[in-house]
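Only one protein chain is missing from this complex, and each of the others stays in its spot.
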Amino acid sequence: MAGDDKSMIGRRGALALGGALGGAAGLAALGLPSVADAAGMPAGLVAKAKKEGRLNVIALPPDWANYGAIITAFKKQYGLSVTSANPDGSSAQELQTLRTLRGQSRAPDCVDVGPSFAVEGAKAGLFAPYKVATWNDIPADMKDASGLWVGDYFGVISVAANRSVVKTMPQSWADLKKPEYKGMVSLNGDPMGAAAAFSAVYAASLANGGSLDDIAPGVHYFAELAKLGNFNPAQARPASVIGGQTPITLDWDYLSLSDRKKGRGKAEITVAIPQGGPAYGGYYCQAISAHAPNPSAARLWQEFLYSDQGQIMFLEGYAHPARFNALVAANKIPTALMQELPSPEAYRDIKFASLDQQAKAKTVLADLWPKLVKT
Amino acid sequence: MAGVMEEARGPAPAPRQRAIALWKPVRFGLGGWATIVIAALYFFAPLVITGVFSLWEGRSRYGFAAYRGLLADGEMWSSLLLSFRLSIETIALGLVLLLPAMIFVHLRAPRLRPLFEFISALPFVVPAIALVAGLTALYTGPDWLIGTPNYLVIPYFFLALPYAYRALDVGLSALDLRTLTEAGQSLGASWPQILFRVVLPNLVSAMLGAILLTLAIVMGEFTFANILLFRTFAVYITDVGQSAVTEAAALTLLSFAITWGAMLGVLATGRGRTAQVGGAH
Partner (left out) sequence: MAAFLLLPTLVLLVQAFSGPHGPTLEWVRTLGSYRYRTAFRNSVLLSAWSAILGLAAGLAIAHAVLRPGAPRGLRTLATSFAAVAANFAGVPLAFAFIATLGTLGLLTTALRSAGIDIYAAGFSLYSVSGLTIVYAYFQVPLMLIVIMPALEGLKREWREAASNLGASSWQYWRHVAFPVLLPSLLAAFVLLFGNAFSAYATPYALTSGNIGLLPIEISNLLSGNVTLAPQVAAALAAGMVAVMAVVLAIYALANRRASRWRG
């Protein structure tokens, strides 16, 4: 977690990162408006939203990418009441709820789903297209061309360890195989059901001779961990990490860092991006329901999320926002915040798998995992 | 069975070599205590561990901070009351629907039993999401029903169905229903009288079992309430479990204690009735 101001290079090719962040102090900010949304939003959106008076969101845990604080800020700024339902819901459940509650006033206005589900939902006609004011800042491969869904933030796979139980912090994938970590390494779910667990296997593959087209080495890695007795099949949750039952976990960086914050006072948790291979990243997507009970409020919510304020709030939750590179180039990000995040070195070469690559990987994983990983 | 009893009253059979004392019921004794102690150890250990964790305030401090926070949380009480209300409604619905149907089947239509059995086992295998999809497809109704938590009573009835059915079935099978009703009829009683004064008092134990199981199921049910976005107690517990670490453990024990208290209440009111009728024990 060096405090150096080196630029954080975006992911493969598509995001060309402009110049260095430069020494923060002393550089004049480029002349971008402080609240970009106010300039570009459709006229009267705020008024219409206020008339609707409420917003329904779903599957937004308060400590996931700082959604709790974001919702509170939104409520305060616009005076709308926000109902946040089913915080622990999965992407599939979000789509399901859109179908189940259609036509009811409790139906969700917006969803935050994984990319394959965003594509699925778009195909099923569940979404309404909308392009936020800051649309152009968002990388092309993180959004749907017609505006049906947009990537909101991304993260990379990290390793978190409870230092009360783990004396030496594992720094690399190879480290995790050491005998001192017996029975300690857990995932936060089934790789076939939980996106972070699936991505952890992908990340392991990248560090062990695999590639985005080949997840098998990742499965072999976990098979070996299981054989060594280091792999703990129990599901890692914040309670079990902080409590020490699953002291080492592989999870999204924003979740690990949020665990660290949660555990302050109870247990010390150290987070690192494991060395040995490029970082593996994943992003989530915003979409507005085609049958939203509060359509203007929904659009206002989107504008808020993609405004400078909203995007930086994501970063405060340790999730890299979609407009990260644009914000960095415009020197909008507070130095103190940059220092809290893991070293930019680790983010230098983030790998995102395409939907096709993921689909192939899922088939291989479904087939290989039960055969190889024996706990 | 009648044959055995009559013979026992007749002349005693030729005495065997060892003395036949009048059979004394087995005292509770060592076997009884051993069973109970082992069971208690197994069942209380996880609760004790959860309790220890719930008192953990970080590093090496222990205290009741988690509990204090929870009891002050208004949302805990509102979700708890909601779940209680739903359980009472589900129990009422269940008993009203199941008892007459099952008594009828036992008495008049034993052929239908296998069908009942199969239906009562279905909730085990149809995944919750499929049931919700089925629910919403079939029931588009007035907003006062569909939009409110009362709607949950319908799926809850079906979730509790296998357990309530089984409890009542075991009880009904243990009765000699035919003889009882025939005796009642030959004594000139009408059907409602037979039902309420002959059959039901003998079913109290089974009914209590069904009530307890339904209560436990509704209090603990999470999936449906979650999918339909209602904030029942179980939904609240899971939410807390995601964010607040020791509060989750404290909440687990609190909910355990509250539900246990409710059960004891149910049993206390039911026990009185059993004593009057003079059950087998």
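As written, the chains take the letters A and B, and residue 1 is the first residue of each chain.
Heads up, the rule we're going with is that a contact is a pair of C-beta atoms (placed from the backbone, for glycine too) under 8 Å apart; a residue touches a chain by one contact, two chains touch by 3 or more.
This one's a predicted model, so the numbers in the text were calculated from it and none came from an experiment.
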**Prompt:** Which of these touches the unseen chain: B:Phe28, B:Tyr62 or B:Trp191?
**Reply:** B:Phe28
**Request:** Could you tell me which of A:Ala47, A:Ala234 or A:Leu337 touches the chain that is not displayed?
**Result:** A:Ala234
**Asked** Taking the full complex into account, what residues of subunit B touch the chain not shown?
**Response** 1, 4-5, 7-8, 12-13, 16, 20, 22-23, 25-29, 31-32, 35-36, 39, 42-43, 45-47, 49-50, 53, 97, 114, 117-119, 121-127, 129-131, 133-135, 137-138, 154, 158, 162-163, 166-167, 169-171, 173-175, 205-206, 208-209, 212-213, 215-217, 219-220, 222, 237-238, 241, 248-249, 252, 256, 259-260, 263-264, 266-268, 271, 279-281
**Prompt:** If the missing chain were put back, which residues of subunit A would it touch?
**Reply:** 90-93, 95-96, 114, 116-117, 120, 165, 182-184, 186-195, 197-198, 229, 232-235, 237, 239-240, 243-247, 362, 366-367, 369-371, 373, 375
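As a working rule, only the chains that are shown with their structure count from here on.
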**Request:** Could you please state the distance in Å, as a whole number, between where the Cα atoms of subunit A are centred and where those of subunit B are centred?
**Result:** 43
**Request:** State the interface residues of subunit B toward subunit A in the complex, per the touch definition above.
**Result:** 53, 56-59, 129, 132-133, 136, 143, 146-147, 226-229, 235, 238-239, 241-243, 245-246, 248-249
**Request:** Over in the complex, which subunit A residues touch subunit B? Could you list them?
**Result:** 58, 61-63, 85-89, 93, 96-97, 99-101, 104-106, 164, 237-239, 242-243, 262-263, 265-267
